[in-house]
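Here is chain A:
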Amino acid sequence: MSAFFRIFSRDVRLAVRQGSALTMTLSFFVIAVTLFPLGVGPELSILARIGPGVLWVGALLACMLTLDRIFQADYEDGSLDQLMVGTLPVELMVLAKILAHWLTAVVPLIIITPVLAITFNMPLDSLGVMALSLLLGSPVLSLIGSVGAALTVGMRRGGVLLSLLVLPLYIPVLIFGVAAVEAAIALLPAGSHLLLLAAFSAGSLVICPIASAAALRLAVE
Partner candidate 1 sequence: MAVDLHRFANPARFMRLTDAIFPWSLGLTVLLLASGLYYALIASPQDYQQGETVRIMFVHVPAAWMALSVYSMMAISAAVGWIWKHPVADLSAKAAAPAGACFCFLALVTGALWGQPMWGTYWVWDARLTSMLILFFLYLGYMAIWEAFDDQSKAAKAAAILVIIGAINIPVIKFSVDWWNTLHQPASVATMEGPKIHSSILTPLLLMAGAYTALFVTIFIIRVKAEILDRRLRIMRMNQVQEKGLKG
Partner candidate 2 sequence: MQEFLNMGGYAEFVWPSYGVSVLLLVALVIASVRRLRRVERDLKPFEDARKARRRRPARQESMSS
């Protein structure tokens, strides 16, 4: 298992050392989200109404921008070949990389979401559920995203194809993520939505590493 932990810690160390990529993603998220009040108008009641949806869509798109970083760099410098030739099964190696990507790319998005939620005049007690819904639903973003990234690794203009492949599969997470927050705002129980989000994450945790590993074996050929 130490090999699993080795990859995870190396990827985290790489992400921390190349901090610029992280700040770019966060700034994209903030800028994209602040465009909406400029477009829709400063009317607080409207912003509160569309807040959960805008924040979730923003987080989802920001996460998608970071997906090609999971495998692309390793593919280009040859590390992917070496990783595939190690004793650790490819599925576990992929899982370690997905975990590292989730921690270094998606969790920071979750951390700054409550701050943005305030600018959308969302009630303070709903911020907890917003962060929780992102926390439970975001593994799906990394997991399904990794399948798209593995399928398009090594492609010249893979980014556009990656979004076309991955976004339709993000829709269930988006729907229940926003629903959970809206339920919290309306002081209704959000438990069932959060449980469903967790179920989506658990489900893709099982399927996606296998699919990503198969796609990587293909890309490395």
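If you want to know what made the cut, all candidates are chains of the complex that A comes from, given by their letters.
Keep this in mind: contacts are C-beta pairs under 8 Å (C-beta built on N, C-alpha and C of every residue); 3 or more make two chains touch, one makes a residue touch a chain; residues count from 1.
Owing to the predicted nature of the structure, the values given are computational and were not obtained by experimental measurement.
A.B. asks: Just to confirm the interface: in this complex, chain A touches which of 1 or 2?
C.D. replies: Among 1 or 2, contact with chain A goes to 1.
A.B. asks: Any idea which chain A residues touch candidate 1 in the complex?
C.D. replies: Touch list, chain A to candidate 1: 144, 147, 151-152, 155, 158, 161, 164-165, 167-169, 171-172, 175-176, 179, 200, 203, 207-208, 211, 214-215, 218, 221.
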